[in-house]
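One protein chain omitted, others in place.
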Amino acid sequence: MVDSAVLHASVSELHGMLTQRQISSEELTQAFLERIDLLNGKLNAVVTVCAEQALNDARRADKRLSRGKATMLTGIPLLHKDIFCTQGIRTTCGSRMLEQFIPAYDATVVAKLKTAGVVMLGKCNMDEFAMGSSNETSFFGTVKNPWDTQCVPGGSSGGSAAALAAGMATLVTGTDTGGSIRQPASLCGITGLKPTYGRVSRLGIIAFASSLDQAGPMARSAADCAHMLTAMSGLDAGDSTSADLAVPDFFSELSGDVAGLRIGLPREYFNDDLDSSVRAQVMSALSQLEKAGAQLIDIDLPHSHYAIATYYVLAPAEASANLARYDGVRFGYRCADPADLEDLYLRSRSEGFGEEVQRRILVGTYALSAGFYDAYFNKAQQVRRVITDDFRKAFQSVDVIAGPSAPGIAFRFGAKQQDPIAMYMEDIYTLAVNLAGLPGLSAPAGLINGMPVGLQLIGKPFEESTILNAAHRLQLDTDWHLARPPIEEWQP
Amino acid sequence: MSISQEDVEKVALLARLAIAPSDLPEVTERFGRVLQLVNELNTIDTEGVAPMSNPHDMVQRLRPDVVTGGDEREALMASAPQQDRGYFLVPKVID
Partner (left out) sequence: MTWETMMGLEVHLQLATESKIFSGSSTQFGAPPNVQADAVDLGMPGMLPVLNEEAVRFAVKFGLGIGARIGRRSIFDRKNYFYPDLPKGYQISQFFSPIVCEGVFEVPMEDGSLLPIRITRAHLEEDAGKSVHDIFNQESGIDLNRAGTPLLEIVTEPDFRSAEQAVAYLKALHSLVTYLGISDGNMAEGSMRCDINISLRRTGSDVLGTRTEIKNVNSFRFVERAIHSEVERQSDILDSGGSITQETRLYDAERDETRSMRSKEVANDYRYFPEPDLLPIEIDEAYIEAVRASLPELPAAKRARFVSEYELSDYDAALLVPDHATAAFFEEVVSLGGAAKPAANWILGDLSGALNRADLTIESSPVSAEALAGLIGRIEDGTLSSKLAKQVFDGLWQGEGATDEIIAKRGLKQVSDTGALAQLVDDVIAANPDQVAQYLAADEAKQKKLSGFFVGQIMKASQGQANPKLLNELLIKKLNDQS
């Protein structure tokens, strides 16, 4: 039997154990499959388990390992957010609309990670069509936060974050359109990175908002995120928005040296609205970096408070068009016995989509409609540029911008269902980063009342190394990222 | 700027979403709250600012005019709700 410590081991540790044949990938994979089996009933983090395929992949990885042809990620078990199309394996996007959908193709990210040698264990639950910040909108039920199962894990990559925190995989993938990697990472006590827009290919990722979506790594450390990011990144000719830039070995760029690193603290983030406990943890994390040689500098991002309005015009607008293809004609959910074409559309879509998705489609359609385009959509695009310029100006005098990842710790189920706006406010610190296309990560910054809270680090375009390095430094000097939810204390 | 139930119905039709009459008031009310949120955009002056569709100043790459891939019909139509003789089927449309 396998020591349960491997369930929380890092990529480097596991790579060492695998290459030294202390454990096989098959044994490791089996251990994770058992872990999922044990915990998923309670957490509901995984919607599809691919046991047979995983074990086959693991055996193949073991062959490579025995031939000495392994790379860092060979044989490492991983879960994909169910927004990544996986060939031959159901991909639901958390929705009834795609409950039975089996793609005939892999997303580029899936293919790249497969080439890098990962073993895919299955697909993670998520907010429907990535719209949500609590994983409460999934057709497949809510996901429980392993730290407190009365609380949400965050969203939309809630299943991914919960699964990782609960030790169901070594690595998980997520996507982030307004904070969907960073906020759940914060609420579940893990490290999650949203790369610069264009760093990672979007081909094969079910689109929510095309100019904001990015796929990224979620792991137990910045170092592990770095391994994943290297494998995930790179130009994809099939994605016109993918950047033609060389991909560094992000792991080898982790020097741990932050001497002279200038970290900007926006006054707009650290105002009276910020919860004092969150502030305390975030400042505690920042002072660690200060001790290691970084400089903390007050900056302004004067148009920060417009980010939420801007986002909630642009994202729903793009989504309203991206989701128009779900019409019951070529794939996906179709209503029973449609009377005519209009009935086919209306009922397939109204029955296939949940409430939040429908609301955002309505908002988006409205923002684009005749008479409102200028006041809403075009205006929001203008404000987007203003917000981006704020960051550009700030980055003239700092290297990194820091703040909280989320306004608070994980909240109880149903706590923010009364008013859609209350839920939208969860992403108040993360939205602007997507609007500006910048890289951003969340790293654990301790606990408040036993619940995780995250530090957000935002970097200049394509400078993921800088923020990963700062998070890495933090994780060398503290052990917040090693904290685990009290699952072992659960009764079965 | 608030929104009427009638406006919501019009938007719903454009988006091919059916809202049950009993749900319409609540849908309208929640929609209205989102509108209130986004109306804040009215308070910022953006005179002369160019709209931003994409965060970076990238330009479209071009693809050579070459046929790639062949007949994938079987694989791609495997998920079709209704098909026959190679066609996707929908209730009959009269033009």
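We call the chains A and B, going by the order they appear; numbering starts again at 1 in every chain.
Here is the rule we go by: contacts are C-beta pairs under 8 Å (C-beta built on N, C-alpha and C of every residue); 3 or more make two chains touch, one makes a residue touch a chain.
The structure presented is a predicted model; accordingly, all values stated were derived computationally and were not measured.
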item: From A:10, A:310 or A:365, residue that would touch the chain that is not displayed; value: A:365
item: From A:38, A:104, A:375 or A:476, residue that would touch the chain that is not displayed; value: A:104
item: Residue of A:50, A:126, A:164 or A:207 touching the missing chain in the full complex; value: A:207
item: Residue touching the undisplayed chain, where the options are A:8, A:42, A:305 or A:330; value: A:330
item: Hidden partner interface residues of chain B, rising order; value: 13-14, 16, 51, 53-54, 58-73, 76-77, 82, 84-95
item: Missing-chain contacts mapped onto chain A; value: 85, 91, 93, 98, 101, 103-105, 107, 202-207, 209-211, 237-241, 317-318, 320-321, 323-325, 327, 329-331, 341, 345, 365, 368-370, 373, 377
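Simple rule for what comes next: only the chains that are shown with their structure count from here on.
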item: Whole-Å separation of chain centres (CA-atom averages), chain A against chain B; value: 23
item: Touching residues on chain A, where the partner in the complex is chain B; value: 100-102, 104, 197-198, 211, 237, 240-241, 243-244, 303, 305-306, 308-310, 312-313, 320, 324, 327-332, 334, 338-347, 349-350, 353, 358-359, 361-363, 365-367, 369, 375-376, 378-386, 388, 419-421, 424, 435-438, 461
item: Contact set on chain B toward chain A in their complex; value: 3, 7-8, 11-12, 14-19, 27, 30-31, 33-35, 37-42, 44, 46, 49-56, 58, 60-61, 63, 72, 75-82, 88, 90-93
